[in-house]
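Every protein chain except one is present and positioned as in the full complex.
This part shows chain A:
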Amino acid sequence: MKLSRRTRAIAAVAGAASIAIIAAGCAPSSDSGSDGGQVELTVATFNDFGYTDELLQEYMDANPNVKVVQNVAATSNDARANYFQKLGKKGLADVEAIEVDWLPEVMQYSDLLAPVPADLKDRWLDWKTAAATDADGNLIGYGTDIGPEGVCYRSDLFAAAGLPTDRDEVAKLLDGDWAKYFEVGAQYTAATGSAFFDSAGGTYQGMINQVEAAYEDPDSGDITATTNPEVEDLYNQVLDASATQSAHLGQWSDDWFAGLSNGAFATMLCPGWMLGVISGNAEDVTGWDIANTFPNGGGNWGGSYLTVPANGANVEEAQKLADWLTAPEQQVKAFENAGTFPSQNEALTSDTLLGSTNEYFNNAPVGQILTDRANAITVAPFKGPFYFQVNDAMQQALTRVEDGTQDKKASWDQWVSEVEAIG
């Protein structure tokens, strides 16, 4: 006991010293906040949120006493590292963007963030707010975009396999559960001898995002992944299909990018932001199209929030800015700028959104399709602090089977032992 207290004191001193060093390093940044004078707000985002200089200028014009500066990190991972190193200390921007992938980790520190005012809660889709609401009922994130999923397919390859090519007919063909999707896949593979989908991992991602409590018990927080029959079923189902129908190309690998254009696979699960990835990496291919369907209902993959650190210099002003940025009007503009699909109820009825088409995807009405896909989402999967570690291990387990390193049983057993070591 005595030892423990002493080390804690040492740790406190050490911690304080490190804070002092960090603080000293970041000292000359607080000339803002003087009463009645100019207030400078910083917004930290990553990738492309669609917040252009013109959009931010609109806010500054409406609020002459506020100056908004945006810092853009290259990747979500960079932003994540920065976020956790500074959260609760000094140095974070007044408004910080976070991604849904690491939202569960942020939720552990929800007390360090300023809650969203109660009157805004109805602005977003239910499941979007549910994921960012902590045990005390505080909503800590202003939803920006979401990733409702459809199915992208190669109409030229479908034609070669004797399958329908029109996107409405394809939607009808695929309508149903995952068994139906793999059934069509078996047809395609039998007809052409080539792969139907890109990888077991990518497909599993779509499946597991429809499970309400996949890996952890929402009440106790215990890891239940290894004993959850749903998880094992999905694991078996996707790997049984993958043996013949998968191109075995792990997502984001060089081979996968090559496969987007060389016809290695005919379909892929497609969140809205994936459209840009496909059209950007397979420019010469004319066959890609998107069908207004998703196996087993709707599914969401990805999306972001804005948060306001509670110890910032201008919390109130920052909240106002985050409120304005995530209002439906601004998010529709962001969608026009960067293709980030809005998460606000009202934005989903916007004419600009519903009327938007994508030339690359054979002029598909992507606005309407994705809106339908967003409305089809019914489940808000529970993701606790260990979700991504468990899911990461699962992705590796699927890859081990796909690349032939292990068989289905051995890989499952290894996953179980890895998950048991977590925590």
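Methods note: a residue touches a chain if its C-beta (ideal position, glycine included) is under 8 Å from a C-beta of that chain, and two chains touch if they have at least 3 such contacts; residues count from 1.
Convention: contacts and distances are computed from a predicted model.
J.: For the chain that's not shown, choose its UniProt protein name out of "Rod shape-determining protein MreD", "NADH-quinone oxidoreductase subunit M", "Sugar ABC transporter permease" or "Zinc protease".
T.: "Sugar ABC transporter permease"
J.: Considering the whole complex, which of A:Leu249, A:Ala318 or A:Val332 touches the chain not shown?
T.: Within the whole complex, the residue contacting the unshown chain is A:Leu249.
J.: Tell me which residue among A:Ala74, A:Ala135 or A:Ala421 touches the hidden chain in the full complex.
T.: Residue touching the absent chain, from the options given: A:Ala421.
J.: Which one, A:Gln38, A:Asn65, A:Asn236 or A:Asn262, makes contact with the chain that was left out?
T.: A:Asn262
J.: Can you name the residues of chain A that touch the chain not displayed here?
T.: Within chain A, the residues touching the omitted chain are 3-4, 7-8, 10-12, 14-15, 17-19, 21, 81, 84-85, 87-89, 105, 108-109, 112, 249-255, 258-259, 262, 264, 389, 392, 395-397, 399-400, 403-406, 414, 421.
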